[in-house]
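So, chain A:
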Amino acid sequence: MEHIITANPYFGVFVLFVLTFGAFTATTIIARLASRALAAKDTEKIKLSVYECGPEVTKQPNRLSPQFYLFALLFLLFDVEIVFMFPWAVDFKVLGWFGFTEMILFIILLAIGFVYAWKKGALEWHNIK
Partner candidate 1 sequence: MEKYLYIALFAPLVSSLFSALFTAQKKKQFVGVIASLLIFTAFASSTVLLVHILNGGEPIHVTLMTWMATGGLNIPFGFVVDEVSVVMMMVVTLVSTVVHIYSNGYMDHDKSFNRFFAWLSAFVFSMMVLVMSDNYAGLFIGWEGVGLCSWGLIGFWYNKESATWAANEAFIMNRIADLGMLIGLFLVYWNTGTLQYEEAFAAFPGLDHATLVWIGIFLFIGAMGKSAQFPLHTWLADAMEGPTPVSALIHAATMVTAGVYLVIRSHPLYDLIPNVGLFIASLGAFVAIFAASMALVNRDMKRIIAYSTLSQLGYMFAAAGLGAYWVALFHLMAHAFFKALLFLGAGNVMHAMHDELDPFKMGALKEKMKWTWIMMTIASFALAGVFPLAGFYSKDAILEVGFVEHHYIIYTVLLVTAGLTAFYSFRLVALIFHGEDRYTLFGIHPHEAYKFMLWAMSPLLILAIIAGAFQHTFFELVEEALNAVHYHIHSHVTLWIMIIGTQAFVLASIFYAYKKYARKGIKVPDGTSETEQSFLYKLLYNQYYIPYFYDEYFVKPYRELSSIFWKKVDLKVVDATVDGIAKVLYSTGSATRGMQSGNLSTMLRWMVVGLVVLLMIAVAVGLAARYSAELSQFLAGLGV
Partner candidate 2 sequence: MEIGLNHYLVLATILFGIGLYGVMRRKNLLMLFFATEILLNSVNIGFAAISHYYADLTGQMFAFFVIAIAASEVAVGLGLLIVWYKRHNSIDLDEMSVMRG
């Protein structure tokens, strides 16, 4: 059985879509390049600031507390260790006691890390040390 793509009634639409997408991308790039090439390069510091006059711009305070990053980091670290547990779980029976012991050791190591983080207060939201 032969599939002729062009025979599909929506093929025209697809071509149009592709062309539009391409044209859009091309225009964006060309516009960007052109403006970069043509623009007068005046990189005075004042000019680059948000307002040329008026009150000085104050930096936006960091909306996310550093604690958030700390949580993210800890989550990442402990989450990634799943990649070692997953294959073990799949082959649990084949690996037997030996695998089990090894995994227990691994988890103990992780647990020490976890306790360490906990004790250091990394898990408490308002108690950053």
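Selection rule, in plain terms: all candidates are chains of the complex that A comes from, given by their letters.
FYI, contacts are C-beta pairs under 8 Å (C-beta built on N, C-alpha and C of every residue); 3 or more make two chains touch, one makes a residue touch a chain; residues count from 1.
Fair warning: this is a prediction, and the values are worked out from it, not measured in the lab.
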Which of 1 or 2 touches chain A - same complex, any copy: 2
Residue ranges of chain A touching candidate 2 (in the complex, touch as defined): 59, 66, 69, 72-73, 76-77, 79-81, 83-84, 87
